[in-house]
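All protein chains but one are shown at their positions in the complex.
Labels run A and B following the written order; every chain starts at residue 1.
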Amino acid sequence: MFSAPDLAAALDRLKAAAPLVHNITNTVVANFTANALLAVGASPAMVQAEEEAGEFVLRAQALVVNIGTLSAPQRAAMRVAVAAASPAGIPWVLDPVAAGATAYRLDTARELLARRPTVLRGNASEILALAGQGGASRGVDSTAAAEMARDAARMLARQGGIAVAVTGAVDYVTDGEAMLGIANGHPMLTRVTGTGCTATALTGAFLGAGLPGVAAVASALTLLGVAAEDAASGAAGPGSFAVALLDRLHAMDGATLAARARWR
Amino acid sequence: MFSAPDLAAALDRLKAAAPLVHNITNTVVANFTANALLAVGASPAMVQAEEEAGEFVLRAQALVVNIGTLSAPQRAAMRVAVAAASPAGIPWVLDPVAAGATAYRLDTARELLARRPTVLRGNASEILALAGQGGASRGVDSTAAAEMARDAARMLARQGGIAVAVTGAVDYVTDGEAMLGIANGHPMLTRVTGTGCTATALTGAFLGAGLPGVAAVASALTLLGVAAEDAASGAAGPGSFAVALLDRLHAMDGATLAARARWR
Partner (left out) sequence: MFSAPDLAAALDRLKAAAPLVHNITNTVVANFTANALLAVGASPAMVQAEEEAGEFVLRAQALVVNIGTLSAPQRAAMRVAVAAASPAGIPWVLDPVAAGATAYRLDTARELLARRPTVLRGNASEILALAGQGGASRGVDSTAAAEMARDAARMLARQGGIAVAVTGAVDYVTDGEAMLGIANGHPMLTRVTGTGCTATALTGAFLGAGLPGVAAVASALTLLGVAAEDAASGAAGPGSFAVALLDRLHAMDGATLAARARWR
């Protein structure tokens, strides 16, 4: 059921595959997530017109759907991309940004979740909202600790037969039964916009390299967490941290990643 | 009437409040302004669909409206957000980017201004255009010195009963009567895109922390100016300057800010 990834092999596989990752994402983080994907050796493309999203996704090895700056045209593109990806066996990951903050977001996120992404990755507030257990969300930042959303994550994973990750100070990954805790990371990740979205995009890269859902998201979260630990040492603040994060993602090798993982 | 802020208290208050700032802004600067807001301890959200902007803004402590990459859907979202924010007492700041450059922009900026933002912040060309004194605007960069727009700023402030800032080598803030000059800053700010938009976003953060209009924008402009002075020392060019600017915004404490202010 739950297979923890061989991190060294996973990263080597990603670099060898150089997967084309189709992103339908928000305008705030498009640049940073594209650079993160390039840093780890993937080939990002941001294609989000309804007219072409369904055609384009068939060229890609994975699809990333992120509702951060949702709009009606983008929602239409998400629908056609997912409708094309699923029957073609192209894996996809859903990032339900601020799902609990408005009815429009919650409705959209639930509709997408019902189409069964390979992986769902959100913060605690988002996962709780999707599980119908959310209080009022504050915005894009979580008001709940990841620990509070573990049961909700497990339930969503079981219901959909998907992998679910809830990220926070410790990240949790579940297939609906087992639960992996990933203690890598650094608080500076909360002071740079789009690091959660980057975790989702990197999950898309590992999916595109052929890893199954749990392995892909666990690899992505560990990779981002270890790179953040390295980036924080010597960073003068969030500006230089974000720059160093891209450098460290690029420099990471499989053996280092495996050695540095702090899993529970 | 005009109350110059206690800068140390203002910044401490912002950090304690960690306000949720709702931005409807342009695609060029969305990432940088989100990172600037995170750097000073605010929580940014970019939500710009008409379907949800009116609902979302009620969760926020302040609203930032920036017409930099205006479109019909975005204009509709601005309308619903402002219509919801005003009766709820949620303060908002308007950035009329390149207001004089096209009829579409001028018309939109005037419509928004008529709804009485808490603060209006623009460069000299934009403030002159809104006051009906504009010659042809060149684009997003001002062709006039801030000094030329002081009278226009005072008039707009008086007409609307709002705070108005005109930014340039020296920034000016007025409530329609008094006029504060802020001499902090660095020419490198003109070689990075979105620094004016960042001044506006930071104004939103101080508004969200409960400061009144004049105090909020004066605090934001001084904070950005002092951080820019620090960032410029040691920067090798505009790339490293922009990175250091985020680092310096993050590191700034109230006492340093107050000691470094150069007001006239």
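Methods note: contacts are C-beta pairs under 8 Å (C-beta built on N, C-alpha and C of every residue); 3 or more make two chains touch, one makes a residue touch a chain.
Source: prediction; values computed, not measured.
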Problem set entry | From B:Val29, B:Ala77, B:Ala146 or B:Ile162, residue that would touch the chain that is not displayed | B:Val29
Exercise. Per the definition of touch given earlier, which of B:Arg13, B:Arg59 or B:Arg105 contacts the omitted chain?
Worked result: B:Arg105
Exercise. Out of B:Pro96, B:Gly194 or B:Gly225, which is the one that touches the chain we can't see?
Worked result: B:Gly194
For this session: Would you indicate which residue among B:Ala16, B:Leu58, B:Ala72 or B:Ala259 is in contact with the undisplayed chain?
Result: B:Ala72
Exercise. In terms of residues, what is the contact footprint of the unshown chain on chain B?
Worked result: 26-29, 31-32, 68-72, 98, 101-105, 136-141, 190-194, 235-240, 242-243
Seminar exercise, completed: Interface residues of chain A toward the undisplayed chain are 20, 22, 27, 30-31, 34-35, 38-39, 43-49, 51-52, 55-56, 59-60, 73, 242-251
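FYI, only the chains that are shown with their structure count from here on.
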For this session: Enter the angle, 0 to 180° in steps of 5, of the rotation superposing CA atoms of chain A on those of chain B.
Result: 120
Problem set entry | Averaged-CA centre spacing for the pair chain B and chain A, given as whole angstrom | 32
